[in-house]
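In this view, the complex is presented without one of its protein chains, the others remaining in place.
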Amino acid sequence: MQNYLLSILIFLPLGAMVGILCLPNSQKKTFKIITLLVTGLQLLVSLVIYATYAVSKGSPAGVYHTSGFQFAERVEWIRLDLGNLGQLSIDYWLGVDGLNVMLVVLTGLVMFVGAIASWQIQTKVKGYFALYLLLSSSLMGCFVALDFFLFYLFFEFMLLPMYFLIGIWGGERREYASIKFFIYTLFGSLLILIAMIALYLSVIDPHKTARQAGLAEKSQVIDNQILTKTQDKLAEGTLPANNRVHTFGLPMMMDKANYLPNASLQPNSGSETWTMRALIFWALLLGFAIKLPIVPFHTWLPDAHVEAPTPVSVVLAGVLLKIGGYGILRIAYSIFPDMAIEYASWVASLGVLAIIYGALNALAMADLKKMVAYSSVSHMGFVLLGVASLTAEGVNGAIFQMFSHGILSAMLFIIVGVLYDRTHDRQIEHYRGLSQAMPYFTGLVMIAFFASLGLPGFSGFIGEVFTLLGSFKSTKIAIGISVVAVGGIVLGAAYFLWTLQRMFLGKFWVKDAQWKTQLHDLYPAEWLMLGGLAAATLVFGLFPSLVFNLTSQSVEVFLGLFVK
Amino acid sequence: MQIPLENILILSAFLFCIGLMIMITKRNIVVVLMGIELILNAANLNLVAFSQYDAEKLQGQVFALFVMVVAAAEAAVGLAILLLVYRHFKTANLDQISKMKG
Partner (left out) sequence: MFSKNLVSELSNQLNQILDSLVWVYPELVLAGWFLGILLLDLVWRNLPYRILAGITGLGLGLTAVLVYRQFVDFQPLSGNLFLGMLQLSPAAIYFKFIFLLCIACTVLLAGRSRLFRRTKPPYAEFLALLLAMGLGLHLLAMSVNLLMIYLSLEVVSLSSYILAAFHFNQKASEGSIKYLLFGAFSSGVMLYGMSLLYGFCGTLQITDNQFVTGLAQADGMAVLVAGFLAMAGLLFKISALPFHLWTPDVYQASPTAVVAFFATAPKIAGVLVLWQFSQVLGKIDFWLGNVKVEWTDLLAVLAILTIIFGNFSALWQTQAKRMLAYSAIAHAGFLLIPLVAANELGRQSLFFYLTVYVLMNFGAFWLVELMSQVADYQIKSYEGWGNAYPILGLGFLVVMIALTGLPPTAGFTAKLLIFSALWEAYQSSQNQLLLVLWVVGLLNTVVALYYYLKIPFYLFLRPLPTPPNPILTVRKLDYAWLILLIFPLIFWFFKTDWLMAMLKMLV
């Protein structure tokens, strides 16, 4: 059982989706209950993973140590014989280490909250919940996949449900928003595909190659000695080409010794092929940056958010964006550490650009949901900054920031949803003094806003401070870049406080007098969602070690890639 | 008397170009079909001319015979379709035969 937890995370919603599709259309309530149960179970499983994730000194913590992954599952999925090119092997390979364990927990949490928020969906219920479950499955898959092909499969797979979720259940300009979302992210994913093809043809799996080339007997356990021998033979060029087993395994791609000696992506190659490595690195970075999103590739995000129904916005901001950050950590940076060092300042500048640009835009928005969407752009900029710093603080902070932003953005979008459900209006200027009509709601809004703007004691503070600490400490980033990023925090405080003041403080007034009767305080379901998330942000803000304990070891291993 | 190969090649190239020009400039379907015949015959001329340098001598000439047969069949089909076109459009002018947007 223990060994199949990750598969359960992926296939449970998939199975439930099939079940929903088989039920008759009229069972609206059943669809909702099934989805709630399944996502609840997912949350439970991810919490079990969190609780049993072993943190022990000495054991290698994943990243490029294949044995260091926990809850790992690895089965050969596709094996093709490419003739004189050797073999191609795709694994069904799942595993958890410090880089993704918190994101799995986050996905479980946000998908569950999203399922509660989906209760209000009234039209085409069957399709909605089927797609929601499909989305849940592919998101989980994306975070736990350790094979590039598998990762890519899930990565592309979530585009379709997302497209339909926005396009069918969205707001007025849903068609435009959904197509824009699809085209942008597909463009990103094609850049990733380019990198994937170039990478897998340059890398071999030493384990399987040893078997294929007869360097190890059938029954023999492959030890390090054989691996080194295989890699040496590869480097010498004495390994027959048709015995090479090309792999999509991400950890394999992180080991220099696994690259073909004449590949243009070979890390030790001379200056001539240097550019190809840089190009592929940037293709990957750009691909994930579109998802993250990073200015100037962010324009799909506000549109998608504004048009998407509340639960979809929650999932989009809470989980989907994290795939961009996670991809940069797990793939772009881990496989191209040399390039990451080379271009650290550029990447950090992109991050800071997103921070400042997102914050300035948020300040200018009249639509509350757009304001929140741009705040996401700003907050995800910190992730990029932290990763680019290549320091323990920065990278840990980036992971924390992703986790924290997942909780906070979910909360913020639910807040927007609460208002929108009651009045169908999101303009900031149409409300004043809401605290008098909805005191409890206002209390939770204040928690969300203060947590987001980085008040100490809440999770947002930890994420931002650590990424900034990392960037100041980093030798690879010019200090000026970090200084500008601090300005982003100030701006963040400005737009959140200003919004708070405009909408919630002062004398109660709303644009339409009729709204006054509609604006009642929170319903139980909303209490549950907002309260739970608020508790989470407080707990993680007060005890950041709940995250850092799990991540720090792997981050150390990750950083080890950059000193070799 | 043997005609030098170059002369034949030049003639065939000339024929080919005329055929091409007809195809591009003429608008009447029948004339265009004639242009195609010229192209085919240019090729035939080449085939027969080159045939004398062939070790087995015959390949090019046989090819040319087959081409004539095919050309006849093509003309038959072409004219049949032309009749169909004429029935619908009452013209054989290519410029006027365009009901579909390109």
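So that you can tell them apart, the chains are marked A and B in the order they are listed, and the count of residues begins at 1 in each.
In this section, a contact is a pair of C-beta atoms (placed from the backbone, for glycine too) under 8 Å apart; a residue touches a chain by one contact, two chains touch by 3 or more.
Only a predicted model underlies this, so the values are computations on that prediction, with no experimental measurement involved.
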Which displayed chains the hidden chain touches across the whole complex: A, B
Given A:18, A:44, A:80 or A:364, the one touching the chain that is not displayed: A:80
Selected from A:198, A:239, A:304 or A:485 as touching the chain missing from the view: A:198
Given A:124, A:256, A:422 or A:502, the one touching the chain that is not displayed: A:124
Hidden partner chain, touching residue among A:95, A:167 or A:206: A:167
Contact set of chain B toward the excluded chain (per top definition): 9, 12, 16, 19, 23, 29, 32-33, 36, 39-40, 42-44, 46-47, 49-50, 53-55, 59-60, 62-63, 66-67, 70, 73-74, 77-78, 80-82, 84-85, 87-89, 94, 97-100, 102
Touch residues of chain A, complete complex, unshown partner: 77-85, 88, 124, 152-153, 156-157, 159-160, 164, 167-168, 174-175, 178-179, 182-183, 186-187, 190, 193-194, 197-198, 200-201, 262-264
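We adopt the following convention: only the chains that are shown with their structure count from here on.
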Inter-chain centre distance, chain A versus chain B - centres from mean C-alpha coordinates, in Å: 64
